[in-house]
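Only one protein chain is missing; all other protein chains are in place.
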Amino acid sequence: MSTPTHDPHPEDRRTPGTGSANPGTDPADPTSPGSDPAGQGPASARDSADAPGAVDADEPPAGGSFARYFLRKLGGAATSMILVIVLGFFAFRMLPGDPVLKIAKERPMSPAQIAELRSQYGLDKPVIVQFWDYLVGIVTGDLGESYVYRKSVSALIGEYLGPTLLLTGTAAVIAIVLGLWLGQISAWRRNSLFDKLASSTSLIFWSVPTFWLGLILLMIFGGTLQWLPTGGMITPGLDPWSFAGIIDVITHLILPVVSLVAVVYAQFLMIMRASLLEEMNEDYLTTARAKGLTEDEVRRKHAVPNALLPTVTVVFLHIGGLIAGAVTVEAVFSWPGLGKLTFEAIRGPDLPLLQGTFVVFSAIIIVMNLAADIVYRFLDPRVRRA
Amino acid sequence: MTDLQFEDVSITYRSSSTRGDVVAVENVSLDLPAGATLGIAGESGSGKSTLIMSALRLLPKSARLDGRVLLGGQDVRELSFGQIRAVRWAQASIVFQGALHSLNPVREVGQQIIEALEHHSKGTWTTPQKRQDRMFELLAEVNLEAAKSSAYPHELSGGQKQRIMIAMALACEPDIIIADEPTTALDVIVQKQILTGLARLVAERGISLLMISHDLAVLSAVCADLAIMRDGRLVEFGPSDEVCLAPREDYTKQLAGAFPQIGDPESRLRPKTQRPAEVARAEPFTMTDEVVLEAKDLSVSFDTRRGRERAVRGVDLVLRKAEILAVVGQSGSGKTTLARSLLGLQEVEEGSQRSFAGKPLPRKAKALRTFRRQVQMILQDPAGSLNPKRSVYEAVVEGLRVQGIRDREYERVVGALEAAELTPAEDYLESIPQELSGGQRQRVVIAGALALDPQVLIADEPVASLDASVRGEILSLFLALKKNLGMSALIITHDLGLAWNIADTVAVMKSGEIVEYGEVDRVLSDPQHEYTQELLAAVPRLGSQSLVRNE
Partner (left out) sequence: MSADTPAEAGPGSPSNGPGPRGSGPRGAAPRGANPAVDGAKLVRERRLNNAKKNWALFRSDVPALIGAVVLLFFVVIAVAAPLIAPATMLDVTKQLDVPRYAPPSLDHPLGTDDLGREMWVRILWGARVSILVGVAATVMSMVIGTIMGLAAGHFTGLFGGIIMRLIDFFIVLPSLLLAIVLSSVLERGVFTIVVAIGLTSWASTARIVRSQTLSVESRLYIERARILGAGHRHILFRHLLPAVMPLVLANTTLTVGGAIIAESTLSFLGLGDTSKESWGTILKNSMDVSAATSGYWWYVLTPGIAILLVVLAFTMVGRAFEAIINPALRSR
């Protein structure tokens, strides 16, 4: 299909691989370089500089530019963002029927309050006008006013964004390093005791809800042993930029990070393990062995760099899951981040706030994926120059 | 210098499945004295690859080796892992099939050559600078620009990758080079370049060469001695001229038959086979003047990422009743696209004319479907052309069902299978494709087309993916279909020998254009166009180490 190897599923990887490794052997494929009539295009012109008698009739053409790749990915991200925005409007303004009545059903309100809320939401205007106002609001950063906090949603999100980034960022780095490292050892020594232990542990972690793991950790280390704080980000009154403050934040960070990491690293381990196993029967490893490399060198220099490629895309996709996992973990540990804010908004129910956190969460994830696509291009020469 | 000896080698793969242990190689003894060139020919499953992997102890752990493999008089099994690593590439190196996945896709090819030098510096390539110089020197040896060293494998063509593999094999100045199907999947012209290059480099350095291939002609063009393997056993061994031109064993004769000498009247319209198809008509059909399928000024373009490309340019073709027309060209010449567009599977450019029996090709989906009853196509790979989950009956009946032909289904299927000479047809009806051999599968595919009673068969490389010994059978079936049923056929191939074997007329395609078109006898005996001459010259001939000596 379109780009080589954006599809994150490891099984897909082979399709672009064989396609590019075998130029000119598939005349039925119109995009195959083989159907390039020789003598046309810059590639063949350059080839005439080759030594006489060795002109390659099947010289493959050069690859596309970075700008084009970037624009295509940017276009994809923009489409996703537009879908999020439309979905945000559709879900919060259209689906509930009358959002104000819905709020009114869950909290006692007088008719006057209802009317006031209604004009505040602009519900008395036609749908098209509402949608336009909503669009203008998003572009100007105005996401409406929270019903519960009585504050502007954008201000609230700005306030709570930092802690979430700190939590998910730390968890992501640890999970990636741990998962990829254990995954490659697991695959290389498959069916060893280490592999069996690592695989079954990760299966167990994969089979529990993130928040339950959080609750268990909270129970053991916060409740029973009382080694670590049970909630919040910092002990009130401490200056977060002082040394003691930083240590305090770190102790608050440990439990939520561990619960997030436990579930996600297991997925990374399984992905890394599967894609390395996939690489292990490849012919170029035989070439490397025939050259006299040790098994360790074969793994480090040849197998792992190839296995990392499909893994990277999947890993970045799962970061979205990690951010979603933050909703429950922040709720369990009262971590003052966007997840906690979402949790409060659900309990409200505070639809403007929920809409705001949804749009912001989605935007973060879409930007992360765009970044992943760009990083990927630098990692995989086949995407870079094909 | 180092000798390589296989002494009574047997290799068994232990398998946990119900089939038990699989014997891949059985009691093979072969000698490769220093400086010799030896070719091992065999079809898939003959054990030839397993045998050569044992020379450097590269077999998987599940393989058990009996007998002795001696490298320079030393049993490779007795070496420690460190010792065998030192021997690998320094004493004996392997040229793998470069066109496939033998190069690491994410590392620059120059680095992959240097890596070998780092492990076997032999006191010569001790510094990064020296290794880099050596790498450039090697690239020059195999006629590649220095700039290619920073290319990734996917940026190179099949021929270029193969040359990188050869450069890499030469890097540490080994005594023995083992070449594993070095030209499979390459075009004949590129193949000739690679083979002559390899033969020259090996001869200059006095390196001994052990080459394996399924292609007897390729081996005999380069190697002085030939060994034929089948089902893990050595069938025949001798000087390559003797083995190719005066084979003793039936099996060798079959293999050699797959490479007709173009211009040899004995093989003209007579593919060599042990099992020729039956011609039952007292007066077999021969080529007529009645035009069945015609193309005028046919052009096809594709939109690709690099802009619009014309795959077929202004082709004029005529297929008459009971004519076999061979369209010969290298991969990328547009011949498959041409075939697909004749079938209406491919959009053509404005101004292209295609007609069947005097009427232009229909455009609407429904009319096209009816048209396809008349013109059928056989695809390249019979294994892929059959749904692995469907039985032979279901495969043959598919066309009838799709076309809405409901009456006498069973008789039609059996009749088609018998016309394709898969007899007795009843025995095969419920087989699934995996239970059939390559030749049988191709017969099922042909029967599937015949069930619709077509007037024209278009075949895309009908024998390219089959073992050489089956080739003659299938080709003779095409001849028999023409003679018995008066069927016309357009056969797409890269193999000039095939045209010589069965075709009435031949069209030579290059870069989407037909450069030469006419009767087979005339075109192949007296080629006018430069490209046809080049193609003919590149076809490896049996015996006489032609590529080595002609240089």
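To keep things simple, chains are lettered A and B as they appear, and every chain counts its residues starting from 1.
Operating definition for what follows: a contact is a pair of C-beta atoms (placed from the backbone, for glycine too) under 8 Å apart; a residue touches a chain by one contact, two chains touch by 3 or more.
None of these values were measured; they are calculated from a predicted model.
Novice: Among A:L161, A:V208, A:I246 or A:A371, choose the residue that contacts the chain missing from this document, as touch is defined above.
Specialist: The single option touching the absent chain is A:V208.
Novice: Just one of B:A146, B:L245 or B:V402 touches the chain that is missing; which is it?
Specialist: Among B:A146, B:L245 or B:V402, only B:V402 touches the chain that is not shown.
Novice: Sort through A:L74, A:V129, A:V177 or A:M219 and give me the one touching the missing partner chain.
Specialist: Of all options in A:L74, A:V129, A:V177 or A:M219, contact with the hidden chain holds for A:M219.
Novice: Determine and list the subunit B residues touching the chain excluded from the picture.
Specialist: Given the touch definition above, subunit B has residues 278, 280-283, 285-290, 320-323, 343, 345, 365, 368-370, 372-373, 376-377, 379-381, 384-387, 389, 391, 393, 398-399, 402-403, 408, 410-416, 418-419, 425-426, 429-430, 432, 445, 448-453, 455, 484-487, 504-505, 519 touching the missing chain.
Novice: Tell me which stretches of subunit A touch the chain missing from the display.
Specialist: These residues touch the chain not displayed: 1-2, 7-9, 11-12, 15, 28, 76, 79-80, 83-84, 87, 91-92, 95-96, 99, 102, 190, 203-204, 206-212, 215-216, 218-219, 222-224, 230, 273-274, 277, 317, 320-321, 323-325, 327-328, 331-332, 342-343, 346-347, 349, 351, 354, 358, 361-362, 365-366, 369.
Here is the rule we use: only the chains that are shown with their structure count from here on.
Novice: Nearest whole angstrom, what separates the Cα centre of subunit A from the Cα centre of subunit B?
Specialist: 45
Novice: Going by the contact rule set out above, which residues of subunit A touch subunit B in the complex?
Specialist: By the definition above, subunit A touches subunit B via 17, 20-28, 30-41, 49-51, 53-54, 56-64, 282-284, 286-294, 301-302, 305-306, 309, 379-382, 385-386.
Novice: Can you check the complex and tell me which residues of subunit B touch subunit A?
Specialist: 56, 58, 85-90, 93-94, 96-97, 99-107, 115-116, 119-120, 143-145, 152-160, 168, 185, 187, 189-190, 193, 197, 302, 304-306, 309-311, 313, 330-337, 340, 511-512
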